[in-house]
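Take this structure, written in structure tokens, and hold onto it; I'll ask about it next.
Excluded from the complex is one protein chain; the other protein chains are retained at their positions.
Labels for the chains are A and B, by order of writing; each one numbers its residues from 1.
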Amino acid sequence: MSTDSTSVLAHHYDTMEQQQGSARLGMWLFLVTEVLFFGGIFVAYTAYRIWYPEAFLAASAKLNVLIAGINSLLLLTSSLTITFAIHASHEGKQADLRRWLLVTIALAIAFLGFKSREYYNDYREHLIPGKMFYSVPEGEKHTPAQEFEEKGVNPHHVQLFFMFYYCMTGLHVLHMIVGIGLIAWLYILAKRNYFHHPDRYVYVEVTSLYWHFVDMMWFFLVALLYVAGSRQHFEWHL
Amino acid sequence: MFIANIPLLPERGCEQAAQVDYLFYFISAVTGAGTALVFVLLAFMCSRYRKQREGEQTPRILGSHKLEIFWSAVPLVLFLVMFAWGVVVFDQGFDVPSEAPEIFVVGKQWMWKIQHPNGVREINEMHLLINQPVKVTLISEDVIHCYGIPAFRDKIDVLPNRYVTTWYQPNKAGKYQLYCDQLCGVGHSQMIGWIHVMEKDDYDLWYNGKRPKIDDGPTDGSLAWEGRKLFLKLQCASCHSAKGRAPILEGLYGSTVPLRGGGTVKVNDGYIRESILLPMAKVHEGWAPIMPTFANQLADKSLDLTQEEALIRLIAYIKTLGPGQTPTRTDKFPAPIGAETDPSKLGEKK
Partner (left out) sequence: MSTMSALHTHGGHAAPLAGAAPSDNYLTDGYTWKSWLLTVDHKRIGLLYLVSVTAFFMIGMAAAGLIRYNLVTPSGMLTPDQYNKVFTAHGIVMVFLFLVPVVPGVLGNFLIPITIGARDLAFPRLNLLSWYLYMAGAFCACWALLSGGVDTGWTLYPPYSTRSQTNVAPVAIGIFIAGFSSILTGLNIVVTVHRMRAPGMTWFRLPLFVWAMYATSLIMLLATPVLAVTVVLLAVERIAQVGIFDPALGGDPLLFQHMFWFYSHPAVYIMILPGMGIISEVITCFSRKNIFGYKAIAWSSVGIAVVGFLVWGHHMFVAGQGYYSALVFSLLSMFVAVPSAIKVFNWTATLYKGSISFQAPMLYALGFIALFTIGGVTGLFLSTLGTDRHLHDTYFVIAHFHFTMVGGMVMAYFAGIHFWWPKITGKMYSDFWSRIAAILMCVGFFMTFIPQFVLGYLGMPRRYHAYPPEFAVLNVLSSAGSTVLGLGYLFPFTYLIHSLFYGKPAGDNPWGATGLEWRTTSPPPTQNFHHTLVSTEMPYEYSLPNAPKPTFSYATASGEPVKEEKANVH
């Protein structure tokens, strides 16, 4: 225990181990609650997927696998870079820490950029439950509802799929924005030499735990929504 | 049972009510004894061991494994007995006699519409013949309701888009309260009515005052008869006939059919209803998914017919379809039973 530690030890803790251990346990417990939060909507989705397999498979085929793939790579890489940031902080290397935090933020913003493009495409194709589903998109001849009906698939159930798609990916996007905010805050603190005390690396670590969780949730979304089954037609464009 | 004019137990309208009551008495006895034991012990301890002197010594008793096990095991055993007996009583609600006539009930904000198989329609009242088992199939037009009859000790949530069934065999004539037991809006507490259980003579009097006796086949005015009218009006036979565009419906009810895309389904009320409203959901194997939905064509205000009521009639008709009975032409509509069919006698004043 370095003599510096007493200045970073909060008043209600007795030792640094206690403080760091509490931070870790707290974040793990929070992530457990997040598992249950997402788990709730996953269970609801799964129930409908079992009841309406055809509609859900047909709807899933309309999702853009290329963008999902790119986003997966971006997010996975960002989990790597934030781990580098922890290491830098542990070693007391301030410049490295700041750099890796920035790279992580950049990758996350890129993810959001591709996601926005994907949402925009969905909007253009009128794949939005409600009135838009029954109106003809520009440059097309049929409404999405008609398209699915022609394939022999219930358009109501397809809209249910898209409700889940927007809710699940939307919740994920919200969590990413919060994550970006947290990492940005770490960057600001790093600029203020907050991490000059190596003991404080634990805060980068617990933020990275959150970030890894967001990453993991993304892969669950890919598995559940994007690759719902064999498909004859891939959406393979940007 | 009344005490000083305050009712304590509801009437029993059927044998199941008595079964529920016996179970209730058992649980009351066990829990009453347990509660009384706790109360007596508390009172005894508080009085016997009240503080006599400041700072008096008490024995250092930490616990007893034997007692812990005892008062965990005994309650558990008693609770499991309650569970088992409860299952036995609960099961009785599922033993619907297969030949029981079926009454349809449609719940909507804020009334109950009861449809007897012979076509009699009631609102908020259900007349039943004593000792006759009757199957009740219920559905809601809008939100969740609940069909509750305390005298039968029975209630069942009535859901939209899904048939639920229960059954009664009343054994005591009388007038029993009917309630809606699931909050459904402003009129929830107005959605009440009466179950009239009648002896045979009274029942026949009521029944025959409404409709002629039943023959073979759809009787004029019965649910199936009305369903036939709808079947013709909606031109179902243009596909569901020998023309080969859609499966023949004769004898289909009750069978199990394979589905396009795998799996099978039992052709019951729910499947027929779903096929009319959402034809794409479960398509019979070997047929193309071309049936349009009839969701917007069923209700008819001029006939005072809601969508669910129309569906009930269609289903009642389809159930009766035997071999060779699919109507082939829609331009010839058979006259109602009892009506004049001799064209020379049909009065057309020129």
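One rule holds in what follows: contacts are C-beta pairs under 8 Å (C-beta built on N, C-alpha and C of every residue); 3 or more make two chains touch, one makes a residue touch a chain.
Predicted model only: the values in this text are computed from it and were never measured.
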Which residue from B:Pro160, B:Gly221 or B:Pro247 sits in contact with the chain not drawn here? B:Pro160
Since one chain isn't shown, list which residues of subunit B touch it in the complete complex. 5-10, 19-20, 23-24, 27, 31, 34-35, 38-39, 41-42, 45-46, 49-64, 67-68, 71-72, 75-76, 79-80, 82-83, 85-90, 93-94, 142-144, 146, 148, 150-151, 153-157, 159-162, 164, 177, 179-190, 192, 278, 281
Touching the missing chain, which residues of subunit A? 11-15, 18, 21-22, 25-26, 29-30, 32-34, 36-41, 43-44, 47-48, 51-52, 129-130, 154, 156-157, 159-160, 163-164, 167, 171
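Quick note on the criterion: only the chains that are shown with their structure count from here on.
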Need the CA-centroid distance for the pair subunit A / subunit B, whole Å please. 46
Per the touch rule above, subunit B residues touching subunit A in the complex are 260-261, 278, 280-281, 283, 288-289
Using the touch definition up top, name the residues of subunit A that touch subunit B in the complex. 52-54, 149, 152-154, 156-157
